[in-house]
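Every protein chain of the complex appears in place save one, which is left out.
Right after this comes chain A.
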Amino acid sequence: MDEYDQMYGIEDEFEQQFADELEVMAEIDYEPPRQTKVSEFRNQKPLSFEDAIASGDLILRKHGAVGLPGSSASQQNTVPKPASPLPAAQNGSELPEYLLDSDALHSPKSKRPRQDVAKKLQFGLSDGGHDITPPSSPEDYSRSASNSVQAVPASTLDMSGLGELQTSPRRSYAAAAHVLRRPPASGDYISVTDSSGNRVYLAKKEESTMSAADSRALRNSHYSLGLLSVPIEVLMEQVAEKRHRQVVEESQRLSEMLNSHIDQEFGELDGGEPEEDQEDEDQNGTASRLWVDRFSPRHYTELLSDDFTNRCLLKWLKLWDTVVFGREKTAKKPKPPPPDNKLSFQQKDQQNSRFKTKTQITEEILEAELDQYQRPKYKVALLSGPPGLGKTTLAHIIARHAGYNVVEMNASDDRSAELFQKRIDTATQMKSVLGANEKPNCLVIDEIDGAPTAAINVLLANLNRKESREADSETAGIAALKKKKKKTQSVLLRPIICICNDLYVPALRQLRQQAFILTFPPTQPSRLVQRLAEISRCQDMKVDTGALMALCEKTDNDIRSCINTLQFLHGRGQRQLDQRLVQSMTIGQKDQNKGLFSVWQEIFQLPRVKRKRVGEDLFTGMDHGVQANTTAHRLQHILLLVSSSGEHEKLAQGLYDNFLSMKLKDPSLRGVCLALEWLGFSDILGETMMHGQNFSLMRYLPFLPAAFHLLFAATSIPRISYPNSQYEALTRTQHTKNVLVAMLAEIHPSIRSRVGVLCLSLDILGLLLEVICPKLRPVNPQLYSTREKQQLVELVDTMLSYNLTYRQDRSPEGQYMYLLEPNVEVAARFPGLPPRRQLTYQAKQMIAREIEMERMRRAEALLQARNPRRKEEEKEKNPVPHSGSLKPAARNHQQRLENIVKQTVVEIRPEVDFFGRTVVPKEKPVSTAAPGEEGPVSVELRMGKAVGNSEVWFRFNEGVSNAVRRNVYIKDLL
């Protein structure tokens, strides 16, 4: 075989002569005998059957790789022969010379392929106008079914969708898809007539898919050129072994699937299998990969995460099947869901029925109704949980499991809003047409909690906006003209899975409401230990369960961390692992970033004697004979804990708020005093730090919790409440201050200069509230005696000068009451004291009214004081009563008349020239002696004169009547 490798490519003639024999050999060696020629061929004539040839070669080669020459060689020997005669029959004239040469060899067997073709024709017809695009997930199903029957699984042959060929002579199937009895409705075709006179039509296929297949064949064939680092025999052995294991696994899985009622997927189960097998080969070749990747789960059943979570996510993803795979179903047709399905009818029907029942079941369970586009209610799944639980793995596996092609986005990608939009569009709206990825996409957005809010908004917009747009366009009937496919594409029709660590990042708030949220529970240590044991067995490490348990505890059941630690130890040459080693290790310990509550709890709780604290060895070395509960250890532990948590301020507050509620044992209060000393010290420390920017003092802050631990730690579980007393006090102080400042803001400056916030709260306010509550008779203020009236006036005056009034307010019970405005009562009154005397509702109402009136009066007075003209009028008015009582007040029109008269008086002031001499109008009287002499100006003048003399006066006001207009001041009304 190896010799042949070397000879290959040099000896063309030899090859031509012994083409047939070579083929047989090639089957065994999985060598593509005419690889170069095939490509040549393609260049000449891109016809569909060439694809068949190429793929036929592929199959042969693959089967060679399977390495079962003994059992299958005889069967396969028959196969290559038809491979060449079919083209010969189809277009002999154009065949390359080598085929012509070997024609004699092939001709005796040329009948057989044709029969195959004829046999396949039925199927081809039934498939109708389908083109040859490889099927998505359902195709896997049939193959795995055949796997279960056959001893030799052919799952590696997935490349160009030729899995079915197992049962029948290969090659013919691919051709059959294109062999038609009638000319196809669309596309090019070639007619072929066989010896019996049957005419068939061969549909032409585009080059692109073909070339993809060919190039694959080409690439694979290169391995044969000795480019593999590992000898081929070794590889083959390994593959055989693997294959065997897989068969066993697969059968197990199948039975499991059937039991768990998720029987629909077992076809898709192996969706990614072929690639994985290749990966496995690669893995064996390169031993330097991380174990985390090497031993990461490949199948649903291998997942370590919580079963319920897995199942929920899977069910949710399955909800999408209706829209992603089953467009026809939405139209209530009993047609098979995937359009690219290559299954036979019965299979399809089966699948269809399963589809339905499963959808129903999941619908019931998830209680999600499909919306108008047959999508689930929640369009996004949001997985959350601490790192190392397998969230990303789960998402990938489940998506693949459900027949999707996973498109991942994570923090390593740029996630600005527009890029995000672009990528979402690419992932959800498009579909790759090349290679093996021809499945619908499923977008996995990893580490979404780090994404900017803008990007998440884009995602949300994608979920929502498009619906409305779609709806709009539908109502408008614009899009109705377009193709249905176009229409549906504008809506999000692919599932999106988001993964985050922290569910409560502010940016995710919106998304949380619209997402199907799955929170990961911690991994079960038992399962993790089991898996770790398997891995270490694989790698020849000797471990005991106790050691693994310790490791799990140390890493807080973080799968990734566990495996990495194992690999690290393995890499160091450690082949044996025991508990002692694990505990003394300084690696594998997670940075203990615990929540505040757990820190508080640790501070107030003595460590249990049994429990050995992981990480204590950091300080104490290896001696485990010493009990881990000595004071020094506890102190060190708390110091470490607190300094890694870092939130000293909050921590100190929590301690302060809670320490008095602990069960304190000292009756002399010495401990309490000490604790408060410590608090005072840390306060001064903090103040110095902040004020002097001297942060080197920060290292002393963790000693406060340590001191509290030594003072107050007890064996019982402490009940810790969140410290909000200081925050509450702060907000309330701020509120009080605001009230006082609001009160001060409007106080008259002469008083303002005497009162500050401090003296207001200390001296004035309490007494002022007393002063403004005089005893008032509950009668109408009109009935008050002069003294009472005086009192009322003073009260109003006081309240006004201190900027107080009453405001009507409605209590939550619906009662109306008058409150001080600004409500300084909150600043002056303390709870638990006997209530002060309050005014009645009526009195307050009356006072409020009086205050309003007084305020208006003052404003009026101020206005008048500011306006000097009015002052003059006042003055004018004042002498009038003295002079004579004829005119109590100048009437409205008379005032105006006076103005007009005044105007005219001004008008007739003689003109003065530059030097102050009067200018005598010279020509004016002469030239304008005509009737129009007086002009518009002198009309006014004349009017003034006339009006001044008469009592009656009328002015036409262009339709606006101001006959009863009169200036009325507020003070006249009050």
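Descriptive notes on the structure:
Keep this in mind: contacts are C-beta pairs under 8 Å (C-beta built on N, C-alpha and C of every residue); 3 or more make two chains touch, one makes a residue touch a chain; residues count from 1.
In the analysis below, contacts and distances are computed from a predicted model.
Only one of "Glycosylphosphatidylinositol anchor biosynthesis protein 11", "Protein transport protein Sec24A", "glutaminase" or "Replication factor C subunit 3" fits the UniProt record of the hidden chain, and that name is "Replication factor C subunit 3".
Within the set A:T631, A:S753 or A:N967, the residue that contacts the chain not displayed is A:S753. Considering A:I190, A:L460 or A:V672, the position touching the chain not shown turns out to be A:V672 (whole complex).
Of the candidate positions A:S716, A:S801 or A:Q842, contact with the hidden chain is made by A:S801.
Within the set A:V234, A:A454, A:A632 or A:L660, the residue that contacts the chain not displayed is A:L660. Listed here are the chain A residues that touch the chain not shown: 656, 660-661, 664, 667-670, 672-673, 676-677, 679-680, 683-684, 686-687, 690, 725-726, 728-729, 732-733, 736-737, 740, 745, 748-754, 756-759, 761-768, 770-771, 773-775, 794-795, 797-798, 801-802, 827-833.
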